[in-house]
Each structure stands twice: as structure tokens, then as C-alpha cells.
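Missing here: one protein chain of the complex. Every other protein chain is in place.
Chain lettering (A, B, C, D and E) follows the sequence in which the chains are written, and residue indices restart at 1 in each chain.
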Amino acid sequence: MRISARNQIVGTIVDVTKGATTSHVRVDIGGGKIITSSITNAAVDELGLKAGGKATVVIKASDVMIAVD
Amino acid sequence: MRISARNQIVGTIVDVTKGATTSHVRVDIGGGKIITSSITNAAVDELGLKAGGKATVVIKASDVMIAVD
Amino acid sequence: MRISARNQIVGTIVDVTKGATTSHVRVDIGGGKIITSSITNAAVDELGLKAGGKATVVIKASDVMIAVD
Amino acid sequence: MRISARNQIVGTIVDVTKGATTSHVRVDIGGGKIITSSITNAAVDELGLKAGGKATVVIKASDVMIAVD
Amino acid sequence: MRISARNQIVGTIVDVTKGATTSHVRVDIGGGKIITSSITNAAVDELGLKAGGKATVVIKASDVMIAVD
Partner (left out) sequence: MRISARNQIVGTIVDVTKGATTSHVRVDIGGGKIITSSITNAAVDELGLKAGGKATVVIKASDVMIAVD
């Protein structure tokens, strides 16, 4: 499957923190950069996400903001 | 200003493409990775964004998805 | 690729309307229902999207609201 | 009230799963398709959402991605 | 129609700027505060949005960030 989202970065899952309905998944994309994702527990279970696993973070361009000093 | 968004990555603007109301800004965050952002032309003008400038991409955790092979 | 987004519905592209930087893609998901998507022109080109093509609409659960009468 | 969101699909609530602050509401939109929504517990209470109730899923076009095989 | 989005603020449309596919609508919510919305041209046409008209801005809680100095 190829998806329209402009931003797709491969990395390694650092940790998965499960809440009551929502999980936080942190992915190391290299160069000391960590991306945090907030997704459903159902998605974590279905994809079998766990620390050490390979994963791609996917972000739609319209959800990216730009900041300057 | 410090913001709640979990993902803030410093980089360099590669290019700015202006449309009628919406611009696309691409930011090189290092390691061969480019992040594409879709923002208003007004924001581009106000922040003075242009190729070569330093910029931080800002992404809320709830806008990040995870994919696996 | 499998993605965490909870909503993935297969359909047929009805039409693609290109703007200066942003395109609107409408997908018929059956039962008389049309889903409208707003994505970058770059994504339309890269995926080769055009009327009549098969496509899957992908929507993160946190982007879905609920309304009642 | 009429809203700008391009995607408004009527269905029937399948179930409501409440977490600590966030609920997941699943809506059957017909044709065997289920849409999952992640909203606040406060919204669930205020709208009186429960299994079997009629509900409309509302999705802004800029939150819809397109995937192809 | 009542919607799950936690943030619904009534105001008056200041101006509507149409692009090729995307419009920007600015709404005065009182107290000198202007909210900018980016929606499809189709929505602007369908709802008949124009300067001086009454309108409600609608924002899902998961799309709101918090910043501090």
C-alpha cells in the first residue's frame, strides 16, 4: 500500500505506553530524533507494536506546522 | 514560547512553493530526511520563510500514525 | 504496508480536481456515499490518481467527529 | 446547523468504549463498513451517545488521505 | 445538529479569500479576536459564506495545542 501522506520516515520503536483507550508510541528516526505518536490501543494490538520493532511514522503535510526563532 | 506539541525538529528550509492560498514548505531535518508542510501563504509571509532559512517543524502527537510492513 | 489509522475504506475515484498546490479527490465508497479528500498535488501525481481508479480512503480515528440530530 | 466538513455520513452506533478521558465510538455506516471515532468523554455524555443510537460521522476533507495498492 | 467537537464559538465573518481549491475564512469572535479557517471552496459555496454573515467556528479538542511563555 502506498499512501498520499507526504511524510513517511522509517525508524525503530523506543517504547509503547498504553492508556485506557489511547497509546503513545515513540519512534527513533535516527540522528537522535524521537517522534511521538498518539494512536488507539486497538491499532497497537493489531499491528503488534512493541519496543525494538521497525516502524514508519506517517504524517499528512497539512498537519505539519513551521516555527522560527 | 514553548508549545505542547510533542514533535519539534530543527532543520533547514529546502524550498517554498506558493499556491493561491496554500503554500508547501519542505524542511531538511538531516540524515537525508525531508519533511513537507502545508500552511497558509499568510504564515509564509509573516514568518519570512524562504529556502536556506532555519526552521522547526512542529507536529502534534495525535497527528502521527504508525505503519509497519 | 499496514497503518494504524482505524478507518480504511476501499472505493473508486470519482474525480480529481487540481488546484495550485492542493487537489480534491472524491472517492465513491459504495451505497451512494462519496468521501472527499484534500491532499497535495504531489501526492496525486506520485500515486497516479485519476477518475475510475481504485483507491482506499484512510482516516485517523482522532479526526472523526460524531453528530446527532 | 450545517457545517463545512465535506464528509457527513449517517449511521448507527455499534459501541462506545470509555477511557479515562477519551472514548472510542464505532458507527456502522452500512454496507458492512464501520467508522471508528476518538472523542472526549464529555462529548459522549453531552450528546448521550450509546449503542443502537443514530449518529452522523463528520470528517473534514483535509483529514482524509488516499492510498493505492 | 449537535456535534461532538468541544469548541464552537459564534462570530461574524470578516472576509472570505478564495484560492483555486481552498478558501480562507476569517471570523471575528469578539473581544478583538479573529479566527482563521481553511476550508474547501465547495463548502464556502454550499454554506453561502460571505463577509458580514454570522458563523460558528468549530474545532475538535484534539486539534488544540497549548503554549506558554
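Simple rule for what comes next: a contact is a pair of C-beta atoms (placed from the backbone, for glycine too) under 8 Å apart; a residue touches a chain by one contact, two chains touch by 3 or more.
What you see is a predicted model; the values in this text were computed from it and never measured.
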Interface residues of chain B (partner: the chain not displayed): 1-6, 37-40, 42-44, 46-47, 56, 58, 60-62
Touching residues on chain A - with respect to the absent chain: 17-20, 22-24, 36, 38, 62-63, 65-69
Touch list for chain E against the chain that is not drawn: 3, 5-9, 24-25, 27, 29-31, 33, 35-39, 43, 47-49, 53-69
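Keep in mind that, in the parts below, only the chains that are shown with their structure count from here on.
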Touching chain A and also chain D, the following chains: C
Between the pairs B-C and C-D, the one where more C-beta pairs touch: C-D
Centre-of-Cα separation between chain D and chain B, whole angstrom: 29
Distance from the mean Cα position of chain E to that of chain D, given in whole angstrom: 21
Sequence positions of chain C contacting 2 or more other chains: 1-6, 19-20, 22, 24, 36-40, 42-43, 47, 49, 56, 58, 60-63, 65-69
Chain-level touch network, classified as line, ring, star, complete or other: other
